[in-house]
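Every protein chain but one is kept in place in this view of the complex.
Let's turn to chain A:
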Amino acid sequence: MSFGSLPYDIAHLLGGAVLLMSFVLLYQRRLEAVIGAFAVQGALLAAAAFWQGFAQGAPHLYVTALLAFGAKALLIPLALRIALRRLGLHRTVETALGVGPSLLAAIALVGLSVLVVLPATAGQAQALTRENLALALSVVLLGMLMMIARRNAISQLIGLLSLENGLILAAIGVQGMPLVVELSTAALVLMLALVAGIFVFLLRDRLATLDTGDLARQRGEGEAP
């Protein structure tokens, strides 16, 4: 499977599209749009997993695809939308880092991950696996960047989930990765997301804000006298 063959091209296209949605996530200023972009990323991830399952002849990837579609594209965005409505938030995103600088940083991070992955895996794996790993590492780094560059708790949560998308993307691109690895990763991140969701509600109840930067002032210690 190399450049020019159909399975390679489609897998590459889908992986690139997932990465593109990470950029879109960073670019959006409104929370509804962020959630929508996240849902699209989930759907693309499911498509990528489906295609990899077809191309590798690994039926368990269909399960991964189904789970990714159900959770990432439907359930989580729906839950986030409901939460948003119940919280009645002002709908814009407060950024810690402006949109322009964060996009520039994102481009630098993609460059970095390509520079790391391609030489490190030279001659050891198939071309598709190598490119896929570079894409996945980029998605992971962009998810982390989003957690840092946004101050709103829901955006940070989406950053975390998008990071997990990157991990799944890496897992499906490698041949022979057992299903249990993907499932346990997904379960771990979903648990984290659950905790973060409860945290968001508590934050809203107690402090009437979703800006996590405000938390520093609420500690009973630290920047004391």
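In this section, a residue touches a chain if its C-beta (ideal position, glycine included) is under 8 Å from a C-beta of that chain, and two chains touch if they have at least 3 such contacts; residues count from 1.
Convention: contacts and distances are computed from a predicted model.
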Among "Xylose transport system permease protein XylH", "Molybdopterin-dependent oxidoreductase", "Dipeptide ABC transporter ATP-binding protein" or "Hydrogenase 4 subunit B", the UniProt name of the subunit that does not appear here: "Hydrogenase 4 subunit B"
Hidden-chain contact residue, picked from the options A:20, A:33, A:103 or A:144: A:144
Sole residue of A:31, A:45, A:73 or A:109 that reaches the chain not shown, by the stated touch rule: A:109
Positions on chain A where the hidden chain makes contact: 96, 109, 112-113, 115-116, 119-120, 141, 144-145, 147-148, 151, 212-213, 215-216, 221-223
